[in-house]
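To keep things clear, I will list the structure first and then write my remarks on it.
Note that one protein chain of the assembly has been removed; the remaining protein chains are unaltered in position.
Let's turn to chain A:
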Amino acid sequence: MSVPDYMQCAEDHQTVVVVVQPMGIVPEDQFFRIYKRIASVSQVSIRDSQRVLFIRFRHHYPPENNEWGDFQTHRKVVGLISVTSCTTAKEWPQTSDRFHGQKEVFGSTLYDSRLLVFGLQGEVAEQQRTDVAFYPSYDDCPDVEKRVEDFVESIFIVLESKRLDRATDKSGDKIQMLCVPFEKKDFVGLDTDSRHYKKRCQGRMRKHVGDLCLQAGMLQDALVHYHMAVELLRSVNDFLWLGAALEGLCSASVIFHYPGGTAGKSGARKPSVSSAADAGKRHRPGALTSSGISADTSAEIGRAKNCLSQEDIIEKYKEAISYYGKYKSAGVIELEACIKAVRVLAIQKRAMEASEFLQNAVYINLGQLSEEEKIQRYSVLSELYELIGFQRKSAFFKRVAAMQCVAPTIPEPGWKACYKLLLETLPGYSLSLDPKDFSKGTHRGWAAVQLRLLHELVYASRRMGNPGLSVRHLSFLLQTMLDFLSDQEKKEVTQSLENYTSKCPGGMEVISLPDGLKLSPVPFTKLPIVRSVSLLNLPVSLRPHKVKGLLGQGLSSASPFIYSPITMHSRGDERSKKIDFQWVQGDVCEVQLMVYNPMPFELRVENMGLLTSGVDFESLPAALSLPAESGLYPVTLVGVPRTAGNITINGYHTSVFGVSSDCLLEGLVGVKSSGCMVEVVPSLPRLQLCTSLPRSAHLSSEDLSTSVSLQLFNGETQQLTITLENIGTETLNTLELTSKTLSTKDGISVTGLPVSSPLRQVLKPRTENKPVGSDASKNEFNHVKTLEAVLTFKYSGGAGQVEGYYRELSLGVRVDVEPSVFFTRVSTLPATSTRQCHLLLDVFNSTEHELTLSAKNNQDLVLHASECQRMAIQVDKLDFDSMPVTDHDALRQATVRQQEEKRQQVQGGLINSTLDIHWTISSIQRHGEASVEGVLNQLILEHLQLAPLQWDVVVNGKPCDCDVIADCRVGDAVPLEVKLTNRSKSAVGPFSLTIVPFQDYQNGVQNYDLQDAVTFIGSNTFYIGTVNPTENSVCVGALLFLYTGDFYLNIKFQDDSTARDLPPAWFCLPSVHIKAQEPVEL
């Protein structure tokens, strides 16, 4: 006997074997349909006896096993059902012959047989035979089960008769020696008359009767017989049969103790071996039925005595197995006994002892096994280990079985079977093929063996011809076992992955296996590893701003409190937290990931993009290459939201080694994120700003979108053209321009924004110097000053404007001002004319270049580097009062102080424009203006101011001023006219003037004693009455020169109280120079 039945269990001892076989050509599916129906009759209650007969149906039974039928009767084939197709009556005789031939195979042991004929109709089919049943077709056979029941009953009758026959054997009769096949030759020449031999025969027969009783449903009788057999056989040391008797005892006791059976939920039974749907239906005769009446009437009495206790069952099994072990040829019996014992122990939950039995079973050598038998053996071992809860052992043997499927000795390796078995080992190695189980917490299980298993899965699936599957397994291996791979292994695994994916790219779809297992996709969340995800705000110039008035709407619903110290804190919400900036529809948005490459080689990540929800999002994938074992590496993923709303960044997708993965952030461990939800506002126009000057690299402030910087000398003018272009898709509806100076602490301002057109601007930064108090502060001007101003363009349009959003574009202007010239000291000197004066400026050239200074109506002054020179400019005195007042409203509103400042500023401007001082540095082609505004003080201003009382002196019809010499003749009367024009705001006068003539000898001596030389015609004193504003008053007198010579007239004011209230500068009359000549001879 060489073929073990690994499915056997203790209760099989009470069954009888019936073989169901096809005869001739029977379609396989039809046969198994009939077989199933036959096998459903696995237990039959025998009429009038309350006993039950259990049948094991087999469609295949090795005849050599049948030869052990005397040893254990449940191995004996007692019934045969043949199934055949027969269409014509002609074939019938032939069929009938073949049926007889088939009976011969098990002929020696058969109790009865049946033939089921399908397809035959007509005369032949009409005949009534007990051993043959005719059916018109496989579908039309309603009473198959009934037939089988009848057949089983007939078997029972034979069985019962045999039992009674053997049981009632007189001890005096010659008892047949039962033996197993391999014993036969041992008995040749043995003394059959010895007591020893007789006892042996008796013992074996007792055991046999016990078997028959058990099969016939007489449990208690069986126990009694077994006990007797044990005693008999023990006394003659017939170990093999002693073992069998002990096992019989165990089986009967097991049947008694466990009426539910030990085979478990029949799941262990394979349909190909036996599809007996007998589980559950089994009803053990030993059990007390609900009515309390035992089916076995033989004896309630003595049950406790004869039946083994649960402990004893195992002990006896052990003993039996040890006896079997003595015989090499009884390997199958021993193995089956072990399996039966394990099943019992599994029910008793004695795993340790069960494992000992199994360990023993592993070592039972059955000689040469076919590969298929090996596979079966390992699979069964695996199942049994699983039964006792030894998951790892079970997995181990299952894996061995899997390897056996593809052993090199097998001509056609069963990779599919191997793969299937390997999948079944997964739980034993605590390995799940769902990457989600790995993403949380630390790795579970034994990495080395898991790694091995995964490699085998990859290999098996590849050999199966399913590259998609092997890619999936390999991806899984790489993703979950990364920490356990050596650098070399990492290289190898990725290389083979790339090889596989070149033929079959890996994706994110779920792979469904034929047996229902679903392989979830494996996103490569560790290639690269992402440490943080942060959504980036738009660049300053593109950020949307909410119009202030509408802001309140958004805040209202959140809380009735403006501020609450209690913050709603929930950990899980962190990722769904809304970020407080906005993105704009249609504009490129960025998300920055900090990633690193855990691989020892360069990692190429292709097609890396964002996964989003909530808004239509066009992801613009990026490809990147991360150096080997890189540190944290920033990666910016970009995309364009196509609609407005709230967008959530769910994750990212990558393509690495030909496997594309969708990595969701919620499944990632250790990813820092400040929130992944952001609002996308409707689209807005987008302005691009160009300046005529090159933009500067550094932005002085974060809020600036662009910045220009330039270097100018103090007083230089630079024109800047700003071009704005709408490069967005929305129409720009509004544009608002504001400017702001950033640092005004030094009294520097950017002035003048004459907004003539919204698109064209002239910016004229004019700098003002700090008033110079003394030379000591000279150094202060030697350093470069930086002026900064910001131009802000607010614009809006499109759908965004409707929602109340606008954008801001700001241009920073940064000017580094280098000192050019400045005035260290200013003073005035009166000029010869009362309407003019000399302004003396000490000019310092602080540049490193030669500088030419020019003023209106004045000679150019050349100044070398760091040279200081005095420059005198003759200026017409200025009439500040007549200056136009630009803004009446502004003046009215301003304070007195502001008015004063404003006035000074205007005066300064006027002076500047009058002076019009320019500098030119010819060497570097630069020029600019120099302002004196800052250096003017009140005194100088007064000096420069034209007196409000304007005096005009006319001699001999000629207006006199300084340097003008009036001619006259001696002896002629010279008319003298003094005219006062009042330009002040109040009435002046009355005044009295005295005219004093004198001669200047040009040597410091002035002669006033001129009574003989000059005579006044009339009074030498004039009287001027009150002069109202804008009016004038003229007084006329005459002089008579008696001698020739140069005379001067000094017009003096009478020391009059009225004149004292007014400043003396107002009474600055020109001195008159008269040259008296000889009269012309007529």
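As a convention for this text, contacts are C-beta pairs under 8 Å (C-beta built on N, C-alpha and C of every residue); 3 or more make two chains touch, one makes a residue touch a chain; residues count from 1.
By definition in this document, contacts and distances are computed from a predicted model.
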item: Among "Mitochondrial ribosomal protein S21", "Trafficking protein particle complex subunit 2-like protein", "GPI transamidase subunit PIG-U" or "beta-N-acetylhexosaminidase", UniProt-listed name of the chain not shown; value: "Trafficking protein particle complex subunit 2-like protein"
item: Of A:V449, A:I511 or A:L689, the one touching the omitted chain in the full complex; value: A:V449
item: Per the touch definition above, residue among A:S108, A:Q359 or A:S692 touching the missing chain; value: A:Q359
item: Which of A:G107, A:P181 or A:G389 contacts the chain that the document leaves out; value: A:G389
item: Full-complex contact with the absent chain, from A:A351, A:L369, A:V635 or A:V954; value: A:A351
item: Residues of chain A (touch criterion as defined above) contacting the omitted chain; value: 351-352, 355, 359, 363, 385, 389-393, 396, 429-430, 442-449, 452
